[in-house]
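Only one structure is covered here, and it is reproduced in the block below.
As you look at this complex, bear in mind that one protein chain is not there, while each of the others sits in place.
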Amino acid sequence: MLYREAGQFKSSYEADGQIFPLRQDRLGIALLLVLAFVAIPQFASAYYFSAILIPFLIFSLAALGLNILTGYAGQLSLGSAAFMAVGAFSAYNFILRIPGIPLLLAFVLGGLSAALVGIAFGLPSLRIRGFYLAASTLATQFFVVWALTKIQWFTNYSSSGVITAQKMEMFGYEFSSPASKYLLVLAIVSVMALLAKNMVRSNVGRSWMAVRDMDVAAEVIGIRLMRTKLLAFAVSSFYCGVAGALYAFAYLGTVEPEAYSLDLSFRILFMVIIGGLGSILGSFLGAAFIVLLPVFLNVFAHALSLPTSVASNLELMVFGALIIFFLIVEPHGLARLWQIAKEKLRLWPFPH
Amino acid sequence: MTAMNQEPTRKIGDVILDLRHISLSFGGVKALTDISFDVREHEIRAIIGPNGAGKSSMLNVINGVYRPQEGEIIYRGEHLRDMNTYAAAKSGIARTFQNIALFKGMSVLDNIMTGRNLQIKTNFLLQALYLGPARKEEIAHRVKVEEVIDFLEIQHIRKTPVGRLPYGLQKRVELGRALAAEPQILLLDEPMAGMNVEEKQDMCRFILDVNAQFGTTIVLIEHDMGVVMDISDRVVVLDYGKKIGDGTPDAVRSNQDVINAYLGVAH
Partner (left out) sequence: MNLNFFFEVLIGGLLSGVMYALVALGFVLIYKASGVFNFAQGAMVFFAALTCVSLVNHWGFPLWVAILTTIATMAVLGVLIERIVLRPLVNQPEISLFMATIGLSFFIEGMAQLMWGAEVQRLDLGIEDVPMESLLTNFNIIVSKFDVVAACICAILVTCLALFFSRTKIGRALRAVADDHQAALAVGIPLQHIWGIVWAVAGFVAMVAGLLWGSRNGVQFSLTFVALKALPVLILGGFTSVPGAIIGGLIIGSTEKLAEVYLGPFVGGGIEGWFPYVLALLFLLVRPEGLFGEKIIRRI
């Protein structure tokens, strides 16, 4: 009853093409933004920032990147962590070697470096499809992480291989408290999410989806496959690169190759699958799910006094079972479930 | 419709597409053998023939999906050894497919919008920002696409994902996607397959309207002889990859070779 769209007629294509056409949705998102930017910093504790909110935002960004590549453009990738690593190491090196470089610029350059690597390793997608492509993205994952470990210049010849990320500073203000880091990450992720949403509902997004659904037909109507696929790799890697830089600077505090292992690539893939392939909202929902699940399981295991090893194995089993569950029950993920819930809300309290 | 030239341009013009001595084979199988025919501007040209005659392959050669081993294509005076899909699309050739080639994950509106992709000039960065030029362009193309939607009478399903639509409507949407590209030549591969009488009448009406109002040249593969005889100006008949008839519907109808081919007389 509250969620009716009756009476909200659109009298221009511009109005019809809004991101949030319903007034209730606009209210909702406005409230959410106020909550995120204003309320949470006031009330949340440092633990929530560091352990939940910041990783959630960073993973959402990475999931967005992978969603663009796999969900929208249909190119299955198991190498997202490698692109995150490139972003992190590039940002570190730019800040290290160009004194006084603005923080955001370093992040952008990190993303661009990741994009270049993405294009290089995306070239095979012009000939290879499906699982073969996924297998070849493994080459990316292993090779890139190996290169970052072996080539000493990247780690500034550090003996331990683990380097501390520099402090984040902008205009003399240092982002050291969890709340300030949270706000910085939130701002970056919000802007990039908006850009992503705009892209996927414009021509470039449609081209990606066309390539995903039937690339031969896409070619016939004039979509250039090479450009479209490589652009998907580039944009996706850019997003993962920035996420990787944030991962190092705002979360871990260190820049180390081990943090960007195959395991992380899989986690991001799971976020995208569970959240919903081909959905911006899905990336966020999936990330939230994957970040919160271990927390819940830990609490659960604690309540039952189970040893931590049991908890972590349970986590694996629950992950796996949930992936299968989602693929069977709702292959379009949490995003679709959310949509269905909204449809039901439209009619509530009436049954049909 | 919109401010288009309201005078139906039915005057058939000069040769716009000339196919000469096209031969196409896949491995050992000869799909097309020495086929030559031409298509005049603004006409409706039908390609008919028994199953397996090579009709779809012929269309695929025209818009660059297949490259013929021999022969040449002369399009608008330009001699081309063969055509590639991008060049074909860019020079105004659009088509529909026998087994629908729509993008199942997108809505009807989005599918037809993809037909506009060659006309969209802004790059992805501008689209990401969605300010000024990108926004204006998106709206302008939306206007054009809505014209196509009105023309094909599919307003009520514009937001539906195409995978959910019945076969006949999907075919209509595919036609819409082709029309959205404002093509000069429209290649239709069995546009009426699997349709009932009413749907066929609608489809005929659309094809004739497109030809009359926009002057689009139409090359059409069709099995329904009634339709072919009714709406086409000239007909090409293929059998086992060879051309066995070429002329007006009446001439072809009384051609003994054509009759033999359809009746299955051994030859």
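Order of writing sets the labels: A and B. Residues in every chain begin at 1.
Criterion: contacts are C-beta pairs under 8 Å (C-beta built on N, C-alpha and C of every residue); 3 or more make two chains touch, one makes a residue touch a chain.
On a predicted model such as this, the values are computed, not experimentally measured, just so you know.
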{"item": "Hidden partner chain, touching residue among A:L22, A:V162, A:L252 or A:I323", "value": "A:I323"}
{"item": "Residue among A:N67, A:S136 or A:T155 that touches the chain left out of view", "value": "A:S136"}
{"item": "Options A:Y48, A:F266 or A:W338, residue touching the unrepresented chain", "value": "A:F266"}
{"item": "Touching residues (missing chain, whole complex) on chain A", "value": "76, 124, 127-132, 134-136, 138-139, 142-143, 146, 149-150, 216-217, 220, 262, 266, 269-270, 273, 309-310, 313-324, 327-328, 331"}
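Note that in this section only the chains that are shown with their structure count from here on.
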{"item": "Intercentroid distance (Cα basis), chain B paired with chain A, Å", "value": "41"}
{"item": "Residues of chain B that touch chain A when the two form their complex", "value": "63, 65, 85-86, 88-90, 94-95, 97, 101-106, 110, 113-118, 120, 122, 124, 127-130, 134-135, 138-139, 142-143, 146, 177, 181"}
{"item": "Of all residues in chain A, those that touch chain B in their complex", "value": "13-14, 17, 195-196, 198-199, 202-204, 206-207, 209-210, 212-214, 216-224, 231, 235, 278"}
